[in-house]
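Of the protein chains in this complex, all but one are displayed in their positions.
Chain IDs A and B follow the sequence of writing; residue 1 opens each chain.
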Amino acid sequence: MVWYIVRRFLQLIPVFLGATLLVYFLVFSLPGDATAAICGERGCTPAVVAGLREQYNLDQPFWIQYLLYLKGVLTFDLGVNFSGRPIATIIAEVFPTTAKLAVMALVIEAFFGIVFGLIAGLRKGKIFDSSVLVLSLVVIAVPIFVLGFLMQFLIGVKLQWTNPTVSGNATFSELLLPAVVLGLVSFAYVLRLTRTSIIENVNADYVRTATAKGLSRRRVVVVHVLRNSLIPVVTFLGADLGALMGGAIVTEGIFNVNGVGNTLYRAVLNGDGPMVVSIVTFLILIFCLANLLVDLLYAWLDPRIRYA
Amino acid sequence: MRFTRNSKMLSVAAIAVLSLSACGGGSTESSTGGGTTDAVIVVDGSEPQNPLIPTSTNEVGGGAILDLIFAGLVSYDADGKPENEMAESIETEDAQNYTITLKEGKTFTNGDPVTASSFVDAWNYGAAAKNAQLSSYFFESIEGYDEASAEGSTVETMSGLTVVDDRTFTVKLAQPESDWPLRLGYSAFFPLPAAALQDPAAFGENPIGNGPYKFASEGAWQHNQQIELVPNDEYEGTQAAQNAGVTFKIYQNDTTAYQDLISDNLDVLKTIPTSDIKNFKNDLGERSIESPYAGNQTIAIPYYLPNWDGEAGKLRRQAISMAINREEITSVIFNNGRTPAKDFTAPVLDGYSEDLPGSENLEYNPEKAKQLWEDAEEISPYDESQPLTIGYNADKGDHKTWVEAVVNNIKNDLGIEVAGKPYATFKEARTEATEETLTGSLRAGWQADYPSLYNFLGPIYATGAGSNDARYSNAEFDQELTDGLAASTVEEGNEAMNKAQEQLLEDLPAIPLWYQVAQGGWSNNVDNVEFGWNGVPLYYAITGK
Partner (left out) sequence: MPEPTSLPAPTEAPTPMARTKTSAYPIEHFVADPDETPVRATDSTVSDAAPRSLWSEAWRSLRRQPLFIISAVLILAVIFVALFPGLFTNEPPNENCLLANSDGGPAPGHPLGFTVQGCDILSRVVHGTQSSLTVGLFATIGVVLIGGLIGALAGFFGGWVDAILARVGDIFFALPLILGAIVVVQLPVFQQNRNVWTLVVILVTFGWPQIARITRAAVMEVRNADFVTAARSLGVSPLGALVKHVIPNALAPVIVIATISLGTFIVAESTLSFLGIGLPPDVMSWGNDIFSAKPSLRSNPMAIFWPGLALSITVLSFIMLGDALRDALDPKARKR
């Protein structure tokens, strides 16, 4: 087990190199000249363009740009973005807010998804099951930019239960509404996954055995059925953490959250290579760690799964 | 319990004002229009894209801050009329040699006096190639700019600038330009204290200015969140603060800001988002404003596209222009929040005329449009393999809706293939325009830097100009522009500019659509909100209720 974990950590090195190279290449291939974004509607004089290219190494070929960036990373200097601000500072600013938001969304979607899915699975075909199906349909079919806006308008503006936008402090109560919106789509996935898994397992032999042993229904459901049903759900949640961290562009925009998603989005639009690569690399590391955790959870959830 | 944020802010502000006046400041005592001067106004802003140095700021987010913390030689009043600010006088006899005298006793907020060198050094810094300042081209009229700004140049000063004494300097332009003094209120021409040039990066984080406001403290710029400004008590000018401070709350989009506005979490919103253009009068009632400003929207059609060159191209351009029902689009899509264009400039400008010869080409006339299109077909048939597209960038501004309306207009009236063409990023569209690889037309919005007709013509349609996306080149037009600049008075200049515009109205290198109108709103907490000639609220004049 320990050896397995060590190996997984060693794998981070090629992942890091591969990811940075790939992302840097993608940013490099983005259409349009990066200085055009800096210069804006009016454009700059050729001399200024040349100066900017030199300043941000844009005049170098791809390999040199990439190696210069890599050298910076190895000396703990991520460099500056196109606005001249240290990238490390920016990440330190936006990361905690996004982490808070993502974890809150994850907890919300996991809790409600599993509980609703469990009940729906146990009462397959009954009225509760059908109702949550309709609920998840709404969540799937209405895009997040509509749902988020509607919830903001109803709860933030009309009912005034909370501020419609998130301030710089990003307090728990301010983040609650965006977290719910962010977790909604994944909630549908968790719910359907749990429900299906429960239906699969509720007829399994070991459940009959447990019931036959005379265990209470609650114990059978929670200890045996649920635990054995959680593998796909946990897998989904692990992968979703990464998506919630980096992909919350729309939700962050609606609620004015100063987070990773929007910083990344703006950096992509501006073709700000070092900024994009730094954030994406960071996301990949989080993602790999979350997946490692999930893999270790498998062994706990299902003792038949072993790691050498 | 949801009024917390603002009420807290108000009480904090009240305390701040009390302590300020205790310290002997006195600029906030007068009260206008019945409002109170002890309120901190929370307004919407966007994150400045560059360090807050006047010559490296070329976008509105940073521009709005700079305009409050700096004061130039002149400032513009609500109608765009320049008034002397730091300048005692700006004198010239030939529109080419200017003598500028400064007022006495003006200081930066760090105590440094505002001297002739504060201007001259700042301008030289802005123009020199080695500093790669984004707004360097604003100094192009000054003699010696070409040497200082050439690629790789090591020349750090412009020969046209001479310091005479602490309060006087002279400017020699490369050629006579009668509207040059009009430009001096633009942020690129602001003065800088000596500290700025020693460490520009640090200065850009915590700028020190001489304007009506100053940073509340070191680090008042909380990136991507807010920028806190408080009144500068040393400032004596026409734009003295009528409030206890302006806090720019940074938003990623206007739709979000609007939700904050209608729930009183934001005091002033300068742009109503397209999505609420039909609701805002209902939501805000008396608390909204529509105020025309110096900006317009056009569609530039490059001459290097085969269908759009020569005589046939000219007829097609006119046909397209006449097929667009500007009245209907501005009333339906923008809820009258735009005004149909009658020329290439904007109505708030001095010298604007709405009935220039040729302006009938901008009027909706589907029959004539069809006729013109057929005439063009006779000269050279339309190459169907390259149908017209209207390009717009999808990342900033909401252009999709109106582009689609224009597309439908042209399709319905001319029966030709037209389509919108979104670009994912602004830079992608810009790069294609610069490298002459556009495959269709491109929308272009222009917002005035300084209130002058020339600002809408020279930079966009003069041969070889930086923003000439259509690659229009007309010697007669160029000559009339030069004549206009050389005119000895602004009035004569304007006349020549409008003469030049007649060429544009005939050729239509770009198709003017409409003039911009600022649609803004404010909360229940503030009063006296007015918008200036450039669509920006007069922040200094806003009071609490």
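Convention: contacts are C-beta pairs under 8 Å (C-beta built on N, C-alpha and C of every residue); 3 or more make two chains touch, one makes a residue touch a chain.
This is a predicted model, so every value here is computed, not measured.
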Contact partner of the left-out chain, one of A:Ala34, A:Leu118, A:Ala210 or A:Leu264: A:Leu264
Hidden-chain contact residue, picked from the options A:Val6, A:Val115, A:Ile140 or A:Leu159: A:Ile140
Residue touching the undisplayed chain, where the options are B:Glu205, B:Asp309, B:Glu404 or B:Asp483: B:Glu404
Positions on subunit A where the hidden chain makes contact: 7, 11, 14-15, 18-19, 22-23, 26-27, 29-31, 133, 136-138, 140-146, 149-150, 153, 185, 188-189, 192-193, 196-197, 199-200, 203-204, 231-232, 234-236, 238-239, 242-243, 246-247, 249-250, 264-265, 268, 276, 280, 283-284, 287-288, 291, 294, 298, 302, 304-305
Absent-chain interface as seen on subunit B, which is shown: 274-276, 278-279, 325, 328-329, 332-333, 393-395, 398, 400-401, 403-405, 407-409, 411-412, 419-425
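By our rule, only the chains that are shown with their structure count from here on.
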Intercentroid distance (Cα basis), subunit B paired with subunit A, Å: 39
Residue numbers on subunit B that touch subunit A, as the complex places them: 2, 5, 48-51, 58-59, 129-134, 136-137, 149-153, 201, 204, 222-226, 250-253, 255-257, 259-260, 262-263, 265, 395, 424-432, 434, 445-446, 459, 466-467
Subunit B-facing residues of subunit A, complex: 30-34, 36-48, 50-52, 55, 82-85, 90, 93-94, 149, 152-153, 156-157, 160-165, 167-168, 252-256, 258, 262-263, 269-271
